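What you see is the complex with one protein chain gone and the rest in place.
Showing chain A:
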Amino acid sequence: MAADMRLPTIQKPVSLSVSAFDRKDLVVPGDVITSDTGFMRGHGTYVDDDKLTASVAGEVQRVDKLICVRPLKTRFNGEVGDVVVGRVTEVQQKRWKVETNSRLDSILLLSSVNLPGGELRRRSAEDELTMREYLQEGDLISAEVQSVFSDGALSMHTRSLKYGKLGQGVLVQLSPSLIKRQKTHFHNLPCGASIILGNNGFVWLYPTPEQQEEEAGGFYTNLEPVGLSDREVISRLRNCLLALAAHKVLLYDTSVLYCYESSVHHQVKDILKPEVMEEIVMLTQQKLLEQEG
């Protein structure tokens, strides 16, 4: 089998426009933002000698009297209502610990999941003992953020049939800042696969289920072999996501779909080649601009 090998190429420096050099709102740690004491200290800042100082590298954001610095890249800062995809790391008493790319592992309480047998079922001590039957270490789940604890840890729930354990599919881990916030983060794409765009940057690609399983409580996983055509579509979507992420394009159903459409002339494995990637992303951006009108 022929492998595609290439020599390392020198990265082209990004051509910085004049406006980029004029930007005053970019700060680095230790930069004094203001020595005016009338402002409030937000995230990414600290007060030293009555001077408001930046503690991260990023752009300054001001809302009335509150000054924050938003870093270019951070871990996921969850908010109530966010859709997340995560991996169970620990089963504890009455709760699961879930890794969600957050600063601390998120918590899924036994009382905030739908167990088989309907919503109004009482939770007994037996349920506590059989928690591992529902979700065990390494399982992937989708959930919604229910509340945020004082230390920043997230509490999640899966009290809807759309959330729950994830079966067969592909997980793509990207930066949380690339996911566009939308009304819904669950999409059945017309190209034959479904996608969950977790706000935490974890994206789940899976074959579109034929009929909605009922009464499964979200713990049923279909282990039927997935057809070749579905797998191809999913692999193509995965590579498209990586291409979009490499060029820092915001991810939502339309951008993913346009990228998929632009990539159909290429083989799935070729999508990640830098020149193909560039071409596809350019086409996608063009389509997005046209659509915006």
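Criterion: a contact is a pair of C-beta atoms (placed from the backbone, for glycine too) under 8 Å apart; a residue touches a chain by one contact, two chains touch by 3 or more; residues count from 1.
Criterion: contacts and distances are computed from a predicted model.
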item	value
Options "Alpha-2,8-sialyltransferase 8E", "Mitochondrial import inner membrane translocase subunit", "Signal peptidase complex catalytic subunit SEC11" or "Exosome complex component RRP41": UniProt name of the undisplayed chain	"Exosome complex component RRP41"
Residue of A:Asp50, A:Asp151, A:Glu275 or A:Glu290 in touch with the missing chain, whole complex considered	A:Asp151
Sole residue of A:Lys94, A:Arg181 or A:Lys248 that reaches the chain not shown, by the stated touch rule	A:Lys248
Residue touching the undisplayed chain, where the options are A:Ser55, A:Ser235 or A:Thr254	A:Ser55
Candidate in contact with the missing chain, chosen from A:Glu99, A:Asp127 or A:Asp230	A:Glu99
Absent-chain interface as seen on chain A, which is shown	13-14, 16-17, 20-21, 23, 26, 28-30, 44, 46, 48, 53, 55-59, 71-75, 89, 97, 99, 103-105, 151-152, 173, 247-248
